[in-house]
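The following block contains the structure, expressed as structure tokens.
For this depiction, one protein chain was excluded, whereas all remaining protein chains were kept in their positions.
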Amino acid sequence: MIVTRVAQELKPGSVVNLGIGLPTLVTKYLPEGITLQSENGMLNMGPPAPNGEADPYICDAGGKKVTILPGGCFFDSATSFGIIRGGHVDATVLGALEVDQNRNLASWMIPGKMVPGMGGAMDLVVGAKRVIIAMEHCAKDGSPKILKQCTLPLTAANQVDLIVTEKAVIEATEQGLILREIQPGSSLEDILQSTEADLIIPEELRG
Amino acid sequence: MIVTRVAQELKPGSVVNLGIGLPTLVTKYLPEGITLQSENGMLNMGPPAPNGEADPYICDAGGKKVTILPGGCFFDSATSFGIIRGGHVDATVLGALEVDQNRNLASWMIPGKMVPGMGGAMDLVVGAKRVIIAMEHCAKDGSPKILKQCTLPLTAANQVDLIVTEKAVIEATEQGLILREIQPGSSLEDILQSTEADLIIPEELRG
Amino acid sequence: MPKITDAATAIKQIKNGDTVMIGGFMAVGTPENLVDTLIEQGTGDLTVICNDTGFIGIGIGKLIVDHRITELMASHIGTNPETGRQMNAGEIKVTLMPQGTLAERIRAGGYGLGGVLTPTGFGTVVEEGKKTIEIEGVPYLLELPIKADYALLHAKVGDKAGNLMYHGTMYNFNPVMAMAANTVIAEVDEILEDSFLPPDSIHTPGIVVDYLVKKAW
Partner (left out) sequence: MPKITDAATAIKQIKNGDTVMIGGFMAVGTPENLVDTLIEQGTGDLTVICNDTGFIGIGIGKLIVDHRITELMASHIGTNPETGRQMNAGEIKVTLMPQGTLAERIRAGGYGLGGVLTPTGFGTVVEEGKKTIEIEGVPYLLELPIKADYALLHAKVGDKAGNLMYHGTMYNFNPVMAMAANTVIAEVDEILEDSFLPPDSIHTPGIVVDYLVKKAW
């Protein structure tokens, strides 16, 4: 549900970078005419290579052997992040540990526990024209992930544009988080209970 | 004489950028194994194209149609000046309007008279490992060009390494200008009369 | 996907007063058809960013001679005496800067950088009005990014995805300009209509190219 809803946000003709994990699953539901960018140096990334036919020198940002589609190209990391930082990527879809009502994102480390490094995420969040967060609404222990203020080290400040979870679609604006859609199977009450951040609820979504 | 003497300074295996004008003439006397860089985006630049056979898309830094030698390559301006500024060019040979005893060079403009722009000269003088000035010892009106202090706007400060004229070969050091050779046909007296800068004269060159 | 169109259609969106980057070094890599079309259409009052102003009657020189440029950023104007004349007569505002600095400033614009520190120009008039920052005892000038409304490029081959390949020294400023303008119009000698450039040999990725125009004269 998260994945299909995110796919609807991606406009034909746009250049999109999908993060590792949940966002990668969006690939299957992409509309026609999306160009996928992979930060390790590829435009028009294609699906994983069929077994035994993989080119050992073409991988995606997760290290998985993939293909390149016709019209694609390869380039080095400085160019790749020039494309990203320079605003030539229309949207990035990323997972998150925490998001807050100031459009902050924390996604890259849990001090003392998990420090994989930020990889390309910090550049992507700052550079992409639109930052879409695709994540479960709550952490595995049930605690809220959409907070008044992030507690974990940030990936970037004030950059999140949209949050899509299995419960809600939330627009992140300078005025605050605006609830845009209640996902099928959820309810306003459910969302309010599982969200720490203040939500702006438009008239049409109030009971 | 200037040109052949400069050519002796260029070591086989080195990468050299020759400026427009007098320095370009050095091309004919280059030792084997020199790689010429042209700042408009070429390594291993070759001689001018024979009449009628010029590739319209290959020119040197003066706009003249030239060739590329086997093993050469083309690249964009950002890469070209990365090669220059990053210290990957071993020597540059440039003309000059004025040079002074603080290793300053003025070569790009005469206020109110000639303002062609600095082109790539400022980057070359700062970036090349060795800056060799090839010029007539005096201006056309006979006034000295090797001065205590440059009067024209500088191309770069403290970067000149060697000055080769038809009268002298002068090493530019932090201690000052050291006369290294008296060119055939000239004399110490001739050099001292036509040079405004203080010259350090080694024992072996004194009368 | 870029729109494949003719020069007149692509160029007519450029209005008087726009800022336009134009590729080329001594006219090699300058899109002559696009420049001619700007002149035909009467577009003027342009701010032009380019390496040099070509020659009288060739490349960007044509825009100078026809008084279409009111402001110019370049590294060299010596091969076109008319540029110097207009500058001295106060008819055109010219900002000259080192060629490597020009390349890095345009790159910074297109690559989302706030600026770069270069040693070039320190101790010269180029440092006027600029911040000097010392790194490990060496002074550098802080040079700021440059962007434009349009970039007019010339490449050898373009494919229908907009990917470009240059040839020889036509490469020069074209790739950095392709990244630094809102709208990119590329004149190409050849358009691959039914195939694509090899993905390992592309100099400018198609996603930044908005219009492809086949060189016609």
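We just call them A, B and C in the order they show up, numbering each chain from 1.
What we mean here is this: a contact is a pair of C-beta atoms (placed from the backbone, for glycine too) under 8 Å apart; a residue touches a chain by one contact, two chains touch by 3 or more.
Remember, it's a predicted structure, so these values are computed and weren't measured experimentally.
In the entire assembly, the chain absent from the figure touches the shown chains A, B, C. The chain omitted from view is touched by exactly one of A:15, A:36 or A:59, namely A:59. Of the options A:17, A:38 or A:183, the residue whose C-beta touches the omitted chain is A:38.
When the full complex is taken into account, the listed residue touching the unshown chain is C:118, out of C:99, C:118, C:174 or C:204. Residues of chain C that touch the chain left out of the display are 104, 108, 112-119, 133, 135, 138, 140, 142, 144-145, 165-168, 199-201. For chain B, the list of residues touching the undisplayed chain reads 13, 15, 33, 35, 37, 42-44, 68, 70-75, 79, 81-88, 126-127.
Think of the hidden chain as still there; on chain A it touches residues 38-42, 55-59, 62-63, 68, 74-78, 80-82, 84-85, 104, 112, 114-123, 126-127, 153-158.
One rule holds for everything that comes next: only the chains that are shown with their structure count from here on.
Ranked by separation of Cα centres from chain B, the top chain is A. Of all chains present, the one whose mean CA position sits nearest the global mean of protein CA atoms is C. Centre-to-centre, using mean CA coordinates, chain A is 54 Å away from chain B. If you average the CA atoms of chain A and of chain C, the two centres end up 35 Å from each other. Note: centroid distance chain B to chain C, computed from Cα atoms, is 28 Å.
Residues of chain B in contact with two or more other chains: none.
Within chain C, residues 107 each touch two or more of the remaining chains.
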